[in-house]
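A single protein chain has been omitted from the complex, and every remaining protein chain is retained in its original position.
Our next item is chain A:
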């Protein structure tokens, strides 16, 4: 009978006490982490920083101008890169071998050079080309066109477009060929197939890395400070060169970057949900 069952020690199964597994090292490691954070917080409080000045720099008019310029540059560069990236990706997948080679070379070049170098090359273009000319269409002096904004836009945007091309290509390739065949079978043209069937499905693969890249782009605009474009870092430097509160202005700028990146992450979350699996 079941009631007669006994363990080797002579205890009934129903009377056995269960001892949960203990995790002492979780408590220890948790305490260490909290201690480190507390230490950093204490150091920050003790540091020679005028914390009370930081909010003032955060809302300083020059800082706000830097924020606006940073956002404009990041959005313009990323937007241009997405459009260019789609074009390069389509060339990369094209049946035309010349287009394919061009796309491979384009990606190789613009992905292979540091963004800072590319920005500097664009900004100094006037040293080697006096005028930018398209025969019979227009000709303009290079130093008029190549402002700091345009040079930064080209440097950041072209580099990013090479990455976008690879992201878009991966996205397009991820869509099952049966989808294209089904679209063809109801008489869809290639353009309609791309727009209605392939791209919406490719978006699932394209959006997450694009969101990451956009976050990188927001931070990457800081490189435009070397050509004196008035983005966030340059704005912070302008303020601190007058009052010498270097760390205070840098912290204010850091707070702005975190605000912008957080907003971008939230936007990415909603985009991913809109194109998510069903």
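Here is the rule we use: contacts are C-beta pairs under 8 Å (C-beta built on N, C-alpha and C of every residue); 3 or more make two chains touch, one makes a residue touch a chain; residues count from 1.
One rule holds in what follows: contacts and distances are computed from a predicted model.
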{"item": "Listed names \"ABC-type polar-amino-acid transporter\", \"Cytochrome bo(3) ubiquinol oxidase subunit 3\", \"CoA-transferase subunit beta\" or \"Sulfurtransferase\", with the criterion being the UniProt name of the chain not displayed", "value": "\"ABC-type polar-amino-acid transporter\""}
{"item": "Options A:13, A:41, A:114 or A:190, residue touching the unrepresented chain", "value": "A:190"}
{"item": "Residue of A:109, A:182 or A:246 touching the missing chain in the full complex", "value": "A:182"}
{"item": "Footprint left on chain A by the chain that the document does not show", "value": "176, 178-179, 181-192, 196-197, 200-201, 275, 277-278"}
